[in-house]
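Missing here is one protein chain; the remaining ones are kept as they sit in the complex.
Chains here go by letter, A, B, C and D, matching the order in which they are written, and residues are numbered from 1 within each.
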Amino acid sequence: MVNYIDLTIQILVAIGVTALGFAIGMLFNGIARKITARIQNRVGPPIYQGYIDVLKLFTKKTNISHGWIFDLAALFSVAGIALAFLFLPVAGVSLLSGEGDLFLILYLLAIPALGFALGAGASGNPNAAVGIMRALMTMLAYELPLVMVIIAMMVYYDTTSLAVIVQKQANMHWAIFIPVFFIGALVADMALQGMLMEKPFDIPIAPHEIATGPMVEFGGKHLGALMLYKMMGIVVETTLFVDLFLGGGVILSVSQFGWLAYVVNFIVWFLLILFVFFIALLINAVFPRFRIEQALKFYWKYDALVGLLILIWIFVGVTP
Amino acid sequence: MMAKELFPEAQEIRKGRIRIETQKDKVGEIIKKLKDNSYEHFVMLSCVDWIKEGKFELVYQMWSYQYKEHVMISIKINRDGESMLSMRHLFPQIETYEREIHEMFGVNFIGNPNLKEFILEGWPHMPPMRKDFDTEKFVKDFYYKIPEVKEE
Amino acid sequence: MITLTIAIFLMGVIVVGLLNKYPKTAGIIAFFVSLIPFFALLSWSSVMNITLPSYLQFLNFETSWQYNLGPGTLILQITPLGWFFLLLLSSLFPMVILFSISYFRSNAGGFYAAMLLTMLGSFGILLAQDMLTFYIFWEIMSWSILALVIRGGDRKAIVSYLSFGALSAMLILFGFMLLYFKTGTFVFAEMHLDASNLVLAAITLIVSGFAVKGALMPMHVWAPHVYSKSEEPFVAFLSGGLSKLGYFGIMLFMYGVVGFSLLSSWGTFRGVPLFGYSLAVVGAFTAFAGTVLAVMQDDLRKLLAYSSIGQLGYIAIGLGIGTPLALTGALFQALNHTFFKAVLFLAAGAVYYRTGKYKISELGGLGYKMPFTFLASLFAIFALAAIPITSGFAAKWLLYEAAIEKKFLFVTPIMLIAGVGAFLYVYKILYGVFLGEPRYNVKEAPLSQLVPMWILVLPLIIFLIFPGWFVDLTAPILQGYEMTAIPHTPYTINTSLAKYNTLAVIFAFIGTLIFAFILYLSKPQEKVDHMDNYLAGEPPELYDYISMHASSKYYEPFEEVFYPYFKRGAERMWEIILAAGEVFGSGARKIYTGIVGDYSIYILLFFLIMVGWWLLW
Amino acid sequence: MNHENWSKLARIMSKRSLWMIHFCTGCGAMEMPPVMTSRYDMERFGMHAMATPRQADVFLVTGYLAVKTLKRVVQVYEQMRDPKYVIGFGSCTINGGMYWDSYNTIKDLSKYIPVDVYIAGCMPRPEAIMDSFLKLFDMIDKGEAIGWQKYHKYYDQYKRNQRMAFSYRLDEVKDIKEDDKE
Partner (left out) sequence: MTIQKEFELFIGPNHPGATGNMSYHIWVEGDKVKKAETRVGYLHRGFEKLMEKRIWMQNVPLVCRICVPEPDVNEASYSMAVEDLMGWEIPERAKYIRTIILEMARISAHLLTVGGIAASLGIYTAAQWGIGDRDYLLDVFEQITGGRVYHIYIWPGGVRWDLPKNTKELLTKVLDYLESRLPLYDDLIMNNKVFVRRAADVGVVPKDKAVEWGVTGPNLRAAGYEYDVRKLEPYAAYDKIDFEIPHYPKLGEYEVLSEGSDIYTRTAIRMLEIQQSIKIIRQALKDMPEGDVLLKHPQWFAWKVPAGYAYSHVESSKGEFGYFVVSDGEKKPVRVHVRGPSYTHGINVMETIAPGLNVADFAPTAISLDVCPPDIER
């Protein structure tokens, strides 16, 4: 029998966490712009600018659409990224992450991307098509080193579940303190740069080349949905990194400290994803972007080579 | 060889500025000869409207990096529809200059296939750079006559 | 009943062959004949421990059938494995025939005849219990495929199919002979094999023979040519259904005839039989290379062909690893591939039917014109790309889990990257064919083409929600190999490493979709014309035509990076094939005149010679 | 929340996040980089340049408009989504400025598209530009920046003037009236 009270609570918590994820995402947008502005000798917008922008886009009086396939982009991108977030352990709290694993998360991240690509393609603009081509190729490029590291971790921890990986890193046994995974974290951080679409891998949206690429025809609420996707994407992707290498931000055990542990873990998680994002921003501020084939070569030559070494290391070290 | 040695009819108007007045069928030959003699930088092609004489003056201007000398090859053609041979095979940028002069003065260049609209778009009147086109009158008759948007 | 079935099929072949001038009638007759295997399947459902209501089992087929034929006995018997693959083929086949009814406007009798013959061959292969039967039906199938390839009329395709078909047949025949030499019997159940090198050689030969049909690299060379130069309904059946027969054969001989313990006795590597390990590596390479090659194609059918090769590689990986998890994954992948690839090929056929174009760079903007074709292929594409809102994901997930469970450190990244690469080529199809600039003013495909497509989409949705039902199907098969099915409930699958709960995914997705939908409905919108687009401010009315479809050479940077690595390999391979094929083909070309009637006679002659040979022996 | 409060909120959001279209129509664009960058930094107000008209809210018509450009400006303006605002930048948009007798530049921008705020000067200093932003904020707050509503309301008149300008002929008006009748 299904326990309806538990189910309701679960659903409410899920809604709350999703809302929180979006809220943090929008805050991160403001923080990012502020930090970038400081690097560029500017004052920058207020830190809550992300909220204003999204609200403004959703309050535009008229919107355009290129047909129902175009609208799929807005739906799929928001829904898909929220879905991916629900399957991630956040600060050690796993909502649905027990129900799926890392492979699922990797594929869930493709839902918003593919939905976005559908909408952009339906807009019929060549800029958008070129942008999507670049986005998909960037994805192919950074996935190789990323999955190499992730698979090394899966084999090392003998699980594919992210929740279990986080659990096994409890009591500060973070993966990043293991030498091989410290290198792995560096490899994954480069991949994260591509995932976050920060320079030198912001090739898909390069404004000077293809006028913001896929987003070229999006305005109003459609663009608002895409911005939500992008902002939430920051939270999802940095959380994935933190879960993999930094123990998900768990420093206090819930069984020992009770609710205090939730609060502290949450703060630590927030600081850690902010830190990871901050590094990405610093790199973003001082690099130009690659051409697409250069990005592919960079990831598959250098990053993946290190990833291969990690795999060999694990291959030798772990006996089946 | 310097321009003065090549063409005795060339006159030096001031230091480093040579002017050659010639006929329109000799232009190609002169430019070619100058180009071969280190006058390899084509500066520009100008058109001057001498309305009193009823002539257009086309001035081909070249520069020699070696002799530091500027040569103006000047020809005059009739204002009323005389054509000129295109020199686009000698320097690629001449094509653009001819295109502009065609549009702004109405001079036809034979052998230039690319004389389509360049700067203006849908211009229905006389080529505007001609002296007999009165821009002030045009502005007063046109732009100032466009009605304001009346708000009820 | 089986005798009757074979008789009906053969009669059907003759009848539809004669009705060449009446394609519609021939098609309808062929459709009714094509339903018979499916009824047989229903009546045999007890093999899989499924009890169906009696009104679905109105035809009662016997479970085993024997025919005494000189040197041996032909034995047909339904087994769980045969039942499973028959499920794929017999549900696909009527749909393909249904699709063809409106697809062919003329000259279709030969097509239906050959198709029925192909199905008859497959039917026999799946039920065969001895090598003799297996081989006879295998040849029937192969030769009738040849007739269909010849209908396509491309010399390269014919030569390559002929050479590879012959190679495949020879390998299999040689393997069978070795096995017969070793055991003295044709019947699978009576073979008692030991861990000798002779058996290893036999099984290697047999598996490589089947790999040709399964388009495993490097035996894939024929596939792109045949897939891209034959008629679409046949290609759908070839790629969706017939290619599975190769894997059926591999599975039958590796796990049914030889068995997991015997495979292990030839050496293991990190807990996996060495034989299986190498098959898995070949499969991973196929998956990756097939994907990369698919990304580079411009011809829609070639793209789908290479994509088939890539996706079939996953099955080989599963069969190679050989744990219950992996075999379940492989079978699941086989099922998914049958349906989504058939849908995609049929959609390509529908697109061709309406526009007459196969080149992706020449198509475009059909999504709004043919919305149902688009949606069906979108679903198929989601399944192909293993998006977790179709059953395609469950299959890939099982394979990944199996690989990680066995600590396949180097194979798994390749599998995953091939999965990501799939996004690239599916987007090429989506954008190039269905999205972008509307270039054609065409109608939606006819209903008789849409219905089969949508029926074939159904399994992808059902097994998305209840992957556990699929695991139930595998239980009897695995039981036969002394394995137990993986732990599951109708909507969850558990492995030693993780758990996959489809209900959680679906409900969460519906929830977030509702959230997105509320946001989306917050403001009204207006639809704008395609030309009301961002052109950097240029007013479109100033231009006669602005080409805005970027699909030609869509992945040019990708091609520039990868082409040099693939060009030489593929070309050299092709040279060898041509040299071999030329020897075989130059004589053959005189015989292959291009008239379907002739080929039927050849096939009949071959049949007689074959039977005669067996009788004399 | 009732409708009035809602639209007030919308106005507040809209004013604090005005995205400018990246379109340098004239030499006034030269003073835009300083405004955008570290010296004056208009991102303080939440404003930044967007590439395409679909994304943008405010159009800075930076300086004189050749008729050829006016076509593009109108195209871009019509592609922008409501609410949208126009700032006429420099004397040239007001009365033609330096180019009062030029045959190819329009003299009064508000004849062709509605303008919410004008900035005088050739060229206006960044301070003036920033001031115009504040003025626009103020107008949006009070609900006075209604150029886009005017454009809908007097669409015929704007369209007539645009067509006249595009054809360089006054008599184009007649044709339009006939068109409208049809």
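The rule is simple: a residue touches a chain if its C-beta (ideal position, glycine included) is under 8 Å from a C-beta of that chain, and two chains touch if they have at least 3 such contacts.
Not measured: the values here are computed from a predicted model.
Trainee: Wait, the hidden chain, what does it touch out of the ones we have here?
Mentor: A, B, C, D
Trainee: Of the residues A:I5, A:V286 or A:V316, I need the one that contacts the missing chain.
Mentor: Candidates A:I5, A:V286 or A:V316; residue touching the omitted chain: A:V286.
Trainee: Looking at the whole complex, which of D:I21, D:I87, D:M130 or D:A145 touches the chain that is not displayed?
Mentor: Of the candidates D:I21, D:I87, D:M130 or D:A145, D:I21 is in touch with the missing chain.
Trainee: Using the document's contact rule, name the residues of chain B that touch the chain not shown here.
Mentor: These residues of chain B touch the chain that is not shown: 13-14, 16-17, 19, 40-44, 46-50, 59, 61, 65, 68, 70, 72, 91-93, 95-96, 117-121, 128-129, 131, 133, 135-136.
Trainee: For chain C, which residues reach the chain that was dropped from this view?
Mentor: Chain C touches the chain not shown through residues 361-362, 439, 535-538, 545-550, 552-557.
Trainee: Which residue numbers on chain D touch the omitted chain?
Mentor: 21-27, 29-31, 33-34, 36-39, 49, 51-53, 64, 66, 68-69, 72, 76, 98-99, 101-105, 122-123, 125
Note that only the chains that are shown with their structure count from here on.
Trainee: Can you name the chain whose C-alpha mean lies closest to the mean of all the C-alpha atoms?
Mentor: Smallest offset from the overall C-alpha mean is found for A.
Trainee: In angstrom, rounded to a whole number, how far apart do the mean CA points of chain A and chain C lie?
Mentor: Using C-alpha averages as centres, the distance is 35 Å.
Trainee: Spell out, as numbers or ranges, the residues of chain C touching 2 or more other chains.
Mentor: In chain C, 532, 534, 542 touch at least two other chains.
Trainee: Which chain A residues reach two or more other chains?
Mentor: 59-64, 211, 216-217, 220
Trainee: Any two chains that touch count here, so list every such pair.
Mentor: Going through each pair of chains, those in contact are A-C, A-D, B-D, C-D.
Trainee: Any idea which chain C residues touch chain A in the complex?
Mentor: My answer: residues 270-271, 365, 367-368, 374, 382, 385-389, 393, 396-397, 400-401, 404, 406-407, 409-410, 412-413, 416-417, 419-421, 423-424, 427, 430-431, 435-438, 492, 497-501, 504-505, 508-509, 511-513, 515-517, 519-520, 522-528, 530, 532-534, 536, 548-551, 554-555, 557-558, 560-561.
Trainee: Given the complex with chain C, which residues does chain A contribute to the contact?
Mentor: So the residues of chain A touching chain C come out as 11, 14-15, 18, 58-67, 69, 71, 74-80, 82-83, 86-87, 96, 98-104, 106-108, 110-111, 113-114, 117-118, 121-127, 129-130, 132-133, 136-137, 139-140, 143-144, 147-148, 151-152, 154-155, 158-161, 164, 211, 216-217, 220-221, 224-225, 228, 291-293, 296-297, 307, 311, 314-315, 318, 320.
Trainee: Spell out the residues on chain B that touch chain D in their complex, using ranges where they run on.
Mentor: Residues 119-125, 128, 133, 135-136, 138-139, 141-151.
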